[in-house]
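For this view, one protein chain was removed and the others were kept in their places.
So that you can tell them apart, the chains are marked A, B and C in the order they are listed, and the count of residues begins at 1 in each.
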């Protein structure tokens, strides 16, 4: 089983380097009969796209998805869906001077030691360019989840360096380039980022994703748990250094009487669990959070070595995001959606015959 | 592929319920020729065992491992290694009154909705009893890693509720029932836990695991990354709500100039990355942290519903740990070791021919 | 994923050596709610058992299955079902003299070269003893297929050396130790086998398995085809050297006008396809055949080498079947049943929503 594949029944295989001819993916296992057209991918790809604002990399690509297979007369057929995006804005010369030196904090050194050679152009396979195909695959999962189960998956930027939202409004999230839920703070973020960019440095971020209306029962103990697979999916995103479900690390200092979510026939009274108990969804909203590190591609010189082990200084030129977390929201949404759809199919396989045994408790009273 | 299996080349399949006849596992893919005997499992199983101190569940079992297959004349043969432990201290009557009511914060409700029936005795499959077999399987991985690659995997309790160690000493860790690295604080922990237990409540914890001497090159981008698989492995442990690699969530508010680990020919100058870049080990120490929630098995009554959806109050009787995190250290170590051994084998498969291309940078100067 | 595991959603992992303490398996993915008890395994294990007649190995074991997990109050719970059988009739001394010499036609030499060591007692892991657990796991699949889909899987011995049945009667199959469908020939087989056994030689056999009432739609193109997975499953049985679906090798000299199965609303007019087209079941009966080689464990001396590469003569002592094909019928049935159940679950996962689009054509007019 390919290490560039993800998912057991809804299986996504991605390929492509940042500056190769194309990137793409194969999505296998999607049920037949789902309406799907190239334009369905536009919104999420645009949300992820570079060039959306001055706060992200200025690489500009249209990122038009070509559907190569698996769709006939506008409907999925049950055969593998291959999606292709041509790379059109490569500037490989930008990377010539790092071909022989390892940027600190980057995958240069680890790739080199693993494979004995590497494609240095734009980070090659380790580039965030690969996440484009996650977003594309995630579009299919989001559509199926919404249409088949009424599940809605959406995320927001929950922290940018030291800044956290003072208010929360879903409507605000899509109306600013940060996916920030507090419209009143957007100007502050803009100026904060301008200052950061001028300093040549970068900063970390936190992204949250919420899935609403997930039915109870999704997730496969013990090693295919819903939260375990969310953790794998989210940790595989570039720059992610931490994953939380529900209260996450805050649970370390909580008491059991505080953390456990009490239940009434009218609904769960809280959601510290983040919608997962024993690795299986409870019917509460599923909440996942990720920590994204500050990118190592900064203008401030850093000490490193070259391929011969000699000391060198490295400055990262090229086009880079001072906060990779800004564009991570649609990527994280996609991974959550892919995991949920995979689990939904797995649940149907094993437990498709199980009759409802007990009234379903609402997510909230 | 079984959802009760873990690992691609070193594959562990566990089975068994808390109060069934036995628990066990099958470890497949271990190279032949590794010396292995039943007594090799004793130390780690004792470290994990219930009954080690008054701060953990009073269930008492000898947990003697029987090797059913895969070992001949004291050496692994390359065929699957089956390990079996009989359950000997079941008290199923303790659980009779929760057969029809869902303990809040437990997997009762989610299992019931998934499968339409469940084994309520001691939590059945969702019990932490299953982690015994992770520890047993981990023993094999630890031995192989140590003997073949000189890799050492060990962990400690890094936070207990509000308490954090004021000092760090590896020697202290194994000399108290908490795996606490600060010997001077052990008395404080004892009295803190006594008070907690008397209150009938529980508390969360943080466990760290460090793997030293991991060579660069282990980990398979993009969906078999070392950190991604660590996240999956660790999040699958009962009660875990968060996973961090290296600085984890602290990276959210860091700058790139601070986070990136600069490199000199004499060694890496820091380890914010936790030993993983681009999903591949760097030769730095691999550091993973987990957040464990406070167990929901407490003596303080909580609101819930029964199988008919009627409101009930639940008090958890039976034997329970007021802090499940205390016993989590050997479990987390085992999962890290299993992931590392699996990745070592995968690396050898694909890159076993790669000649050393560049001097290996020491973990520290 | 373990190489000792079989199946994607219904996953079977077996372990154990011929003369180790026990053999066993873990069956994962079985839907919850299936009635299952230790006595359900008796009939098929007895059908496979050594010692059923004088024509098979005289190793005598009761082969009582212990259910270690996954069943609660007589019903499967959806968690992994572990089955264990203790080995009780080992006579390891029989094998002492072959520990250092490779029996020609056996796995001795190939195991030794692969692993660098091996358990020589009774063939170790390569013994047909392992197939006991296939039969046990197959019992679960047969029960589920019968109860959930009305599918019936049964086989017969279709050729024994030069002998083929002159008549076919399902009732006869279970009434003789050969699974032979022609009662009138049983005496002839008995004397033929007596003569063979006295000659110290062995002979090959062909076993057929038929699955009736399989609905159309099972099987996953392109690399999870029903016939592809049947081939993998059946070829993995000890001594199998060939697999056919439907007409198999007879199709080589057929014309298309003869081979294609014409269809009428009243039913398929023939079944050359063996119930599979494009890797998907058609609703015709699924027919699979296997060729079993003559066992290499014979009393006639053969040339070989020892572990030092020196020439030696080998005579196989111990208890052996002069025709391993005689006991293969329940094993082949089990593998077919396991593949079908796995495919049924996979079909439900992806296509559980597909409405019947077209009248189902009966298997026969």
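Keep this in mind: a residue touches a chain if its C-beta (ideal position, glycine included) is under 8 Å from a C-beta of that chain, and two chains touch if they have at least 3 such contacts.
No experiment lies behind these values; they were computed from the predicted model shown.
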Hidden partner chain, touching residue among C:72, C:102, C:144 or C:178: C:102
Which of C:79, C:295 or C:329 touches the missing chain? It is C:295
Out of A:20, A:215 or A:301, which residue would touch the omitted chain in the full complex? A:20
Where does subunit A touch the missing chain, residue by residue? 1-5, 8, 11, 13-17, 20-24, 26, 28-29, 32-33, 66-70, 72, 75, 77-82, 84, 114-119, 124-125
Residues of subunit B touching the missing chain are 1, 9, 29-33, 78-79, 148, 221, 345-346, 348-354
Contact with the hidden chain only, please: which subunit C residues? 1-6, 8, 14, 102, 104-107, 109-117, 125-126, 130, 159, 161-162, 201-206, 216-225, 227-236, 238, 240-265, 269, 272-274, 276-283, 291-298, 300, 302-305, 307-311, 325, 346-347, 351, 354-355, 357-361
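Operating definition for what follows: only the chains that are shown with their structure count from here on.
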Once subunit A is fitted to subunit C on CA atoms, what angle does the rotation have, in steps of 5 degrees? 180
Measuring from the mean of all protein Cα atoms shown, which chain centre lies nearest? B
Taking shared numbers over all numbers used, above half giving same and below half different, the subunit B and subunit C interface sides are same
Roughly how far is subunit A from subunit B, going centre to centre by Cα mean, in whole Å? 26
From the C-alpha centre of subunit A to that of subunit C, how far is it in Å? 45
Quick one: subunit B and subunit C, Cα centre-to-centre, how many Å? 38
Residues of subunit C whose C-beta touches two or more other chains: 1, 29, 32-33, 78-79
